[in-house]
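Here's a structure for you.
On to chain A.
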Amino acid sequence: MYGLGVLKGLWVTIKNFTLSYFTRKRLTTVQYPEERITLSEHARTFPILVYDESPDKLRCVACEICAKECPPKCISIVRAQDEAGKPLKQPKFFDIDYSVCMNCGICEEVCPFDSIYMDRQFELSAYERSEEFLYTKDRLAKSAEYFSKIRPETAKKVEEKRKAKEK
Partner candidate 1 sequence: MHIPIDHILVFTSILFLIGLYGALSRRNAVGILISIEIMLNAVNVNFIAFSRSFASSPESGQIFVMFAIVLAAATAAVGLAIVLNIYRNQKTIYTDEIHLLKW
Partner candidate 2 sequence: MTLFQFLATTAFYAAMLGILIAAALCVTVRNLFHSAVFLAFTLIGIAMLYFFLQAEFIAAMQILLYVGAIMTLIVFAVMLTSRMGNPAVPQSFKNKKIVFLPLGLVGFILISAILKTPWETSEPQTAVNAVTLGKALMNQYVFPFEVVSLVLLVALIGAIVIARSE
Partner candidate 3 sequence: MLNTIDQIFIKAKQIILDILSPFLPEWMMILISIFIVIVTLCVFGPVVMMYLTLLERKFIGRMQNRYGPNRCGIFGLLQPLSDGIKMFTKEDIVPQKADPFAHFLGPITVIIPSLLVFSVIPFGRNMIPSDLSIGILFFFAVASTSTLWIFTAAWGSRNKFSLLGGMRAVAQMVSYEIPMLLSIVPALLVVGSFSTVAIVNAQEGLQWFVFTPWGLVGFILFFLTGVAEVNRCPFDLPEGESEIIAGFHTEYSGMKFALFYMAEYMNAFSVSALVTTVYLGGWQGPILPSWLWFFAKTFVLISIMMWFRGTFPRMRVDQLMGFAWRGLLPLAFINLLAAALWVHLSFPLNDILSFCILTVSVLMIYVANRKVAPKKRIYKYAYE
């Protein structure tokens, strides 16, 4: 009948309205600063560098594959050199411009040494756009425990792979 659709529509909205006062789960909104939704395992925001023991011994060997692969070219690496000028297997400077990074996660996929991974920190507001968003090596470095805390499965896989490689 012509008018039934109208009545059904009215019934649905008034049902939503009345029941929203009784069952809390109908209301989907999350009061953001107070409550937080739990991020899923594969949430990714900005890349971080992982180290095992201390922040200056990063897993990264400055091979610059991630810098080449990065679509917006926001990673810049300078290889470290010892006194004699021989290049070493670690970066002297490793800067990621967070304001340019588009959180694509390609650097995480291409890194052969499991050193660069995507963090899930998204509250990174700053007053100054240019300097504060240029993350240097020490600000990027995060411990392996932190990494395994935020991404348990991938950390487990990476650990097995590394152990297999060491044997």
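Candidates were picked such that all candidates are chains of the complex that A comes from, given by their letters.
By definition in this document, a contact is a pair of C-beta atoms (placed from the backbone, for glycine too) under 8 Å apart; a residue touches a chain by one contact, two chains touch by 3 or more; residues count from 1.
None of these values were measured; they are calculated from a predicted model.
Novice: Out of the listed chains 1, 2 or 3, which is the one touching chain A within the complex?
Specialist: Looking at which candidate touches chain A, I get 3.
Novice: Enumerate the contact residues on chain A facing candidate 3 in the complex.
Specialist: Touch list, chain A to candidate 3: 2-3, 6, 9-10, 12-14, 16-17, 20-21, 26-29.
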